[in-house]
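Note that one protein chain of the assembly has been removed; the remaining protein chains are unaltered in position.
Up next is subunit A:
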Amino acid sequence: MMEKMIFGRFMPGDSFVHKLDPRSKLLFVFAFIFIVFFANNPVTYAGLLVFALLVIFVSRIKLYFLINGLKPVIILMVFTFLLHIFFTKEGNPIFEWKFIHVYEEGLRQGIFISIRFLVLVFMTSILTLTTSPISITDGLEVLLNPFKKLKLPVHELALMMSISLRFIPTLMDETDKIMKAQMARGSDISTGPIKERVKAVVPLLVPLFVSAFKRAEDLATAMEVRGYRGGEGRTRYRQLKWDGKDTLAMILLVAMTALLITLRS
């Protein structure tokens, strides 16, 4: 099941979308979240959906793969759709059977909300699927730079994020090792009543935490020895490059917004 989940996963590639600068992608998705709310009639919602499908096409991520990976989200979407259909009682009734009454407005609202939901999930998934976590971190660091004036520790947050990302596989490996070690001692996490299983997690978490603290201490020493003393006066090895493609994406974004505003009713 974990293999199929694509939330937060990165799929390397060399499509147009992959090659965009993380800053332009982040800006785009961030603006998109607001733009979506401009849509309020069939034309504008259809426009959004078509646009999202186009982006998916350009990113060369298979639609089937995307939908398959977003199954839990889609189930949630279907659920909201049904809620709207059954509980909105405006407009002309279009369907009646026993206690189920569906009204025109309910159907409309249901479809609109679902599209909004779907488009947002698609766009954010495309962002994480086509951008490595470390690039996202870099992009965020640069974009949030102005907030340093407001005493937001931007550099530190970005460093924290990149180190966490770096240590996820290491700690996963470690969890696996500890789990096997505990299993060899007769602990059983995968079967039995829930209460027992929760209890079996404790002897897994304690050694994991102890080792994580040890690692953190070692890492801090290693960083200090290598001259780390905060963000002041540091240069960057991973350079971000804004080029024509990114400007194009921004123009597209502005055009989209203008179009939505003119077409909305």
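Here are a few things to note about the model shown:
Basically, a residue touches a chain if its C-beta (ideal position, glycine included) is under 8 Å from a C-beta of that chain, and two chains touch if they have at least 3 such contacts; residues count from 1.
Please note the rule applied: contacts and distances are computed from a predicted model.
UniProt lists the omitted chain of the complex under the protein name "Energy-coupling factor ABC transporter ATP-binding protein" (options: "propanoyl-CoA C-acyltransferase", "Sulfate adenylyltransferase subunit 2", "Branched-chain amino acid transport system permease protein" or "Energy-coupling factor ABC transporter ATP-binding protein").
Shown as candidates are A:L76, A:L152 or A:A222; the residue that touches the absent chain is A:A222.
Taking the complete complex into account, A:T235 is the one of A:N92, A:T191 or A:T235 that touches the chain left out. Among A:K19, A:K89, A:K148 or A:R166, the one in contact with the hidden chain is A:R166. Listed for subunit A, the residues touching the missing chain in the whole complex are 132, 134, 162-163, 165-166, 169-170, 173, 214-215, 218-219, 221-229, 233-239.
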